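Note that this complex is displayed minus one protein chain, with the remaining chains in position.
This part shows chain A:
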Amino acid sequence: MGSLSNRTWIHAWLFLSPAMILLIAFTHYPAAVTLFHSFFSTPRGKRPAKFVGLENYETMLADSTFWTVLGNNLWYALGTIPLSIGIAIAMALWVDSKLKGRAFVRMAYFTPTVLPLIAVANIWMFFYTPGFGLIDQIRIPLGFSQQNWLGDPDAALNAVIVVAIWKEAGFFMIFYLAALQTIPTSLREAAAIEGAGRWYFFRRVTFPLLMPTTLFVSVNAVINSFRLVDHIFVMTEGGPDNASSLLLFYIYETSFRFWDTAYASTLTVALLILLFAVAIGQFLLLDKRVHYR
């Protein structure tokens, strides 16, 4: 008995170990080290690191750039997540129905996803350029004046959000398209017999059945809204005056431009806490409502 259960234990650990080793080496250990470093000053060639307790956290709470960037990131998440999901559902419904050239439309919607974000950002730079960019080429003949989208602190972040939505919606569409195709046609036929309208059918049947996909997509969207900053590098470098800077971009800047690795660790801890809270919230609140009963 005892030896058998021992063997079961050994097997269990053996099965667990590959994933566990990877998780510990690349996720838990770096997170713990980051937390540890956030209590020290940044070592430089001529000054070793010294323990500073909560000083980095005090600096962070008093850092106006941190709060600007945090606010930007929340606005960015609010701007990108619902819109890109909404557009993805609309596009998926559109390309799921019987229309001519369906394959072409699907491909067109998916293309932005395949492009590297840096390339996407470069394309949009040409759209946004004041004077001779695509948008101004259209606006100026209509009697509007030049608009410097990326150079105006009120417009820069929104201009960046548009690019992110353009990029993300096509990606999410694929998941919704797959989900739509698993919905049995008998439901639609039954609804047709009952005389349900299209909107009623979507609201009461299709959308609830898409909820597991929506949870998956929204988790991805949240992660992406904190993870994707490549286009910031190309389009605005966080400017003007940090108007379009996001938390991860600020962490990169602090760490690899300012070489203040201790403060960057502190900011990373803040990001981890934020993501942790969001993940818990998503699972506790949404998971119950996801599965259609």
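A few points about this structure:
The rule is simple: contacts are C-beta pairs under 8 Å (C-beta built on N, C-alpha and C of every residue); 3 or more make two chains touch, one makes a residue touch a chain; residues count from 1.
Heads up, the rule we're going with is that contacts and distances are computed from a predicted model.
Remark: of the listed names "sn-glycerol-3-phosphate-binding periplasmic protein UgpB", "Iron-sulfur cluster assembly scaffold protein", "B(O/a)3-type cytochrome-c oxidase subunit 1" or "Branched-subunit amino acid transport protein", the one matching the undisplayed chain in UniProt is "sn-glycerol-3-phosphate-binding periplasmic protein UgpB". Among the residues A:T113, A:N148, A:N220 or A:Q282, only A:N148 touches the chain that is left out of the figure. The chain not shown here touches chain A at positions 44-47, 65, 125, 129-132, 140, 143, 145-146, 148, 150-153, 237, 239-242, 253, 256-260.
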